[in-house]
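Here the complex is missing one protein chain, while the rest keep their positions.
Now for chain A:
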Amino acid sequence: MLKEALIEKLDYEELSNCMRCGFCQPACPTFRETGYEAASPRGRIALMKAVADGVMQPDQDFVDQMNLCLGCRACEPVCPAGVPYGQLIEQTREAIEEVQEHPTWVKAVRKVAFTHLFPRQDRMYRLGSMLRFYQRSGIQKAVRKLGVLRILPKQMGEMEAIMPEASGRGIREFLGATVIPAVGERKRRVGMFHGCIMDVLFSETNLNTVRLLTEAGCEVVIAQGQVCCGALHAHSGEREEARNLARKNIEAFTKAGVDVIVSNAGGCGAMLQEYNHLLENDPQWHESAKWFSSRVKDISELLVELVEPDAWAGLPESKRVTYQSSCHLRNGMKVTKEPVNLLQSIPNATYVPLREGDRCCGSAGIYNLVQPEMAGNLLDEKMGHVAATQADILVTSNPGCLLQMKAGIKRAGLEGQMEAVHIVDLLAGARRKNGTSSDLQA
């Protein structure tokens, strides 16, 4: 059954485009960790093709191997043949999901998460309120004291410990407006993609995003009706649900009539940019999906474009900063230089490059929860390099990476010496000269 599903979903043309040169292997974290051909992009593509060709039956080992892939897509930019590996693995996971028999409780959890929670922003906020209540009411303290967390898998406990303070309100409720005018002359009309988790756990970062954008001359529109980008769905094999979400977002932003759609989370941005592929076979939506995808930009791209490099006032005190680049921002959106350029232009910040800062931190959506061993190994290796920078601030540009880096700092015993910060929050703290700041308040 899985075989048929795979044959139906996999793009055979792209499978054949892989020339098996192996150039992708040194870039692949799971290959580096295991040295095992099947745990490399070339190997995984060969397995997919072997199934499509009828050389092998897709058994549990096949599924395990596909699950071990981080989906970081580090293999894509180095591939001479331009094989879109990210799409192939998603197609594979969609096929697996279609036939997968989950235990009832997993089914229930997946159903709640994928169909009832992430797609419904109002419910995300409600969950945020609950989390906030848990964090504030003293229950969290009590729970930690009682050591209840010890009964959770280690990774979950680690995540709980670094969870930022949640909020029951999103950016729109904070601002009480859906259109926020530019400070000074209006240069762009920008649709802000606020994200689902981002808007609950990182509402301050979203607020700072609006601040930075309006100060850079953007009129910011918080398009109504926008929902989760669908990345978690697509990566977990729920492509159909991802398509539903895509249609909703396209509709919301088309209505808003914006020049640019800006995201502050690499994982979301890359997904939004792929709507045109996601809806390729949907004649009714494909054109507007292309319109949508071609307008998506990361906040750092827009800031580099609109803000003179010498316009930043600088950090209050001098700090060493380093940068962990988020996989989907780098390999999906192809944004590499802009965040570094921004960091380098902040007075009082000394930028120190991070060795292998372009390698996946192991967070990868919910990967750290489902593949704790591999994720842990990757994180430990990463933190070794991080410690070597002796930075005060470790900057990232995606919520998942940010949480993982916070967990990493704790795990490596670097608390108190170093903090992990989203690039938007760092920039907001570096503000601008010439007093053209917005007076947005939460």
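Assume contacts are C-beta pairs under 8 Å (C-beta built on N, C-alpha and C of every residue); 3 or more make two chains touch, one makes a residue touch a chain; residues count from 1.
One rule holds for everything that comes next: contacts and distances are computed from a predicted model.
Visitor: Under which of the names "FAD-binding protein", "NADH-quinone oxidoreductase subunit K", "ABC transporter permease subunit" or "Fluoride-specific ion channel FluC" is the non-displayed chain listed in UniProt?
Guide: Matching "FAD-binding protein", "NADH-quinone oxidoreductase subunit K", "ABC transporter permease subunit" or "Fluoride-specific ion channel FluC" to the record, the invisible chain is "FAD-binding protein".
Visitor: Specify the residue from the set A:26, A:184, A:353 or A:384 that touches the hidden chain.
Guide: The single option touching the absent chain is A:26.
Visitor: Pick out which of A:17, A:67 or A:178 touches the chain that's been left out of the picture.
Guide: A:17
Visitor: Could you tell which one of A:62, A:292 or A:367 touches the chain left off the display?
Guide: The missing chain is touched by A:62.
Visitor: Residue-wise, where is chain A in contact with the chain that is not depicted?
Guide: Against the missing chain, chain A presents residues 13, 16-17, 19-23, 25-26, 35-38, 43, 46-47, 50, 55-57, 59, 61-62, 65, 80-82.
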